[in-house]
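The structure appears below as structure tokens.
Removed from the display is one protein chain of the complex; every other protein chain stays in position.
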Amino acid sequence: MLELRLVQGGLLKKVLESVKDLVNEANFDCSAIGFSLQAMDSSHVALVSLLLRSEGFDHYRCDRSVSMGMNLGNMARMLRCAGNDDIVTLKADDGGDTITFMFESPSQDKIADFEMKLMDIDSEHLGVPDTEYQSIVRMPSVEFARICRDLSSIGDTVVISVTKEGVKFSTRGDIGTANLVCRQSTSVDKPEDATIIEMNESVSLTFALRYMNSFTKATPLANQVTISLSSDLPGVVEYKIAEMGYVRFYLAPKLEEEEENETYATNRPPQAETKPLVEPKTKLESKSEMEIVSVEEVDNVETGKAKPKLEMAVVPVEDIDFVESKVEGEPKSDVANSSVEEIDAEEVKPKVEDKAEDEVMDVER
Amino acid sequence: MLELRLVQGGLLKKVLESVKDLVNEANFDCSAIGFSLQAMDSSHVALVSLLLRSEGFDHYRCDRSVSMGMNLGNMARMLRCAGNDDIVTLKADDGGDTITFMFESPSQDKIADFEMKLMDIDSEHLGVPDTEYQSIVRMPSVEFARICRDLSSIGDTVVISVTKEGVKFSTRGDIGTANLVCRQSTSVDKPEDATIIEMNESVSLTFALRYMNSFTKATPLANQVTISLSSDLPGVVEYKIAEMGYVRFYLAPKLEEEEENETYATNRPPQAETKPLVEPKTKLESKSEMEIVSVEEVDNVETGKAKPKLEMAVVPVEDIDFVESKVEGEPKSDVANSSVEEIDAEEVKPKVEDKAEDEVMDVER
Partner (left out) sequence: MLELRLVQGGLLKKVLESVKDLVNEANFDCSAIGFSLQAMDSSHVALVSLLLRSEGFDHYRCDRSVSMGMNLGNMARMLRCAGNDDIVTLKADDGGDTITFMFESPSQDKIADFEMKLMDIDSEHLGVPDTEYQSIVRMPSVEFARICRDLSSIGDTVVISVTKEGVKFSTRGDIGTANLVCRQSTSVDKPEDATIIEMNESVSLTFALRYMNSFTKATPLANQVTISLSSDLPGVVEYKIAEMGYVRFYLAPKLEEEEENETYATNRPPQAETKPLVEPKTKLESKSEMEIVSVEEVDNVETGKAKPKLEMAVVPVEDIDFVESKVEGEPKSDVANSSVEEIDAEEVKPKVEDKAEDEVMDVER
């Protein structure tokens, strides 16, 4: 028996709107810890990790940990039928194949039940390592969304460079180039307007703007966004959900080509294109799938290439990237979900994980 | 000579916007009683009945009753050129083939004349019987519009069931099912927020959401909507126009298939599909045309099937459904329009009409 009640039901609408375009179908995991989701986008370049902690709900009953496969588009369609002030309750019976969304108007005069069929979805739970990032930028989420949108009118990729002066967003396209610098600003009237840069080491990474723009659909969830960057690691764009948890988006950086290198990434040594270590089980079908594989630094480490920044910031090789955990197969079966990550980017600290995982992430299935 | 002046000209804009998508072309009838329109939609499933009483106009001159054929889309295009605060005057000469819409800005600094050609439109005036409905629901029009829109994201039809507890709107589609219950609520701060249920008998009818959504375009006309339902009669969705009249939409219910019956309509006895008694003059071209015919209960009564609810609520057979009156042919000719219905749903009472009509409605022409 599952029964999760959230008085502030509008929140759940915003959560779904923020992830539904990136991920079509995914398993929601419900355990004593909370209601969570982890899924890659269809091109396997980005990973979404969502956590709504059990304490954040007004009523939380989850007798047994359960994984429920849902079509996120359909779920969003149903949640859109909830009023912004409605109380939303999620209900599911043990072993049932449906989930019910109940919407109650504040006056209790209108009550709606939406019942959705669950799906069988193959899932592999990827362990996201807890690591210290070279640079962490916190800034107004609206500002970040505006920057991503603006740069998209000029180019396809953004180079995010963090230095002591501030964070620089750059792009280039057929019609010209654009550089946007946001300076650290802590002494603002409202905390949500602050831009705060924690820099251990300067870093410069290139990302596809298409994904960044998709992530910014989570802007209504939080006033501030946190961008965590380390060379050769997926970047993390995090929106905290007040008193409940977070939505985190992980995005593999693009390999900078030599030409781009010359222009933007002047504060980094030239770098050869990394090759995927792990051979995909099946033939790679799209270029974008290769991108996520390319962030696995195993290759470079093994070939002995100097990776000073990597060694400083990161921990055992197996933990550098998304690592496949054992959760697979049977959806809707009960799953001990204690492995759900609970990293809080606000307290990022070096942490060596010594549990060795069997298998490095394999993006094919 | 026709001259109708309405200081609150924005009202006429709203009226046209509410009906133009349902009916392309129709005859407006102008008589001493008022300015009215009655027309079926192109698929003959829904009927619109509009009345703006002469007393509601700031100036009303209609020397002779007249019927004027207009393209409602074009009329709406012209009315859209009126400011919301403009005074609108309709003018037509006796025997002329145009109508003029005059818009005066409140300051009288801007005056516009839009002249539109009239059309010859074949019309048959359908008598709508004054009957007592089994259930009448009054609720906020915005709420009803929201419900129809929400359910449309799940399914194609809505089952409206009225019980003592409240009114239930249900649908089902590929992605799941939805049930919305609105409870009676009379003790609200504002009368326009009330939901009031007058139930003589519980009723459950199925309607196409496509039409319901079209009707809700009249939402800006009134804070409340009245839904009147009786088994085997067209449902009525009425928006009152303050101090002037109403827009009423009549919609033939869909025959519930057995499968649907089992799921939703549990408080009704199973019911065979009714067949049209009257043979259409020409071959039926679309399934939807059959739907309107199917609400004529003549067949069932003659075949002796038990119809307890029907017999209680309704009067002579000829009056059960829309009945064709004698008005036909010559549009723009003067027509004694005393037969325009003036039913006011607020004073619904049993009323036996003893004038026998010659011919039961024939939807073909």
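So that you can tell them apart, the chains are marked A and B in the order they are listed, and the count of residues begins at 1 in each.
By definition in this document, contacts are C-beta pairs under 8 Å (C-beta built on N, C-alpha and C of every residue); 3 or more make two chains touch, one makes a residue touch a chain.
Keep in mind it's a predicted model, so treat the numbers as computed, not measured.
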Fill in: Listed residues A:Glu3, A:Glu143 or A:Glu198, member touching the removed chain
A:Glu143
Practice prompt. Kindly state which of the options A:Met1, A:Ala32 or A:Val181 is in contact with the chain not pictured.
Written response: A:Val181
Worksheet entry | Given B:Met1, B:Ala32, B:Ile111 or B:Val188, the one touching the chain that is not displayed | B:Ile111
Worksheet item: On chain A, what residues meet the omitted chain?
Response: 143, 150-151, 153-154, 175-183, 185, 188, 195
Worksheet item: Considering the entire assembly, which residues of chain B contact the chain that has been omitted?
Response: 71, 74, 77-78, 80-81, 98, 107-117
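Here, only the chains that are shown with their structure count from here on.
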Response to the item:
Between the Cα centroids of chain A and chain B the separation in whole angstrom comes to 51
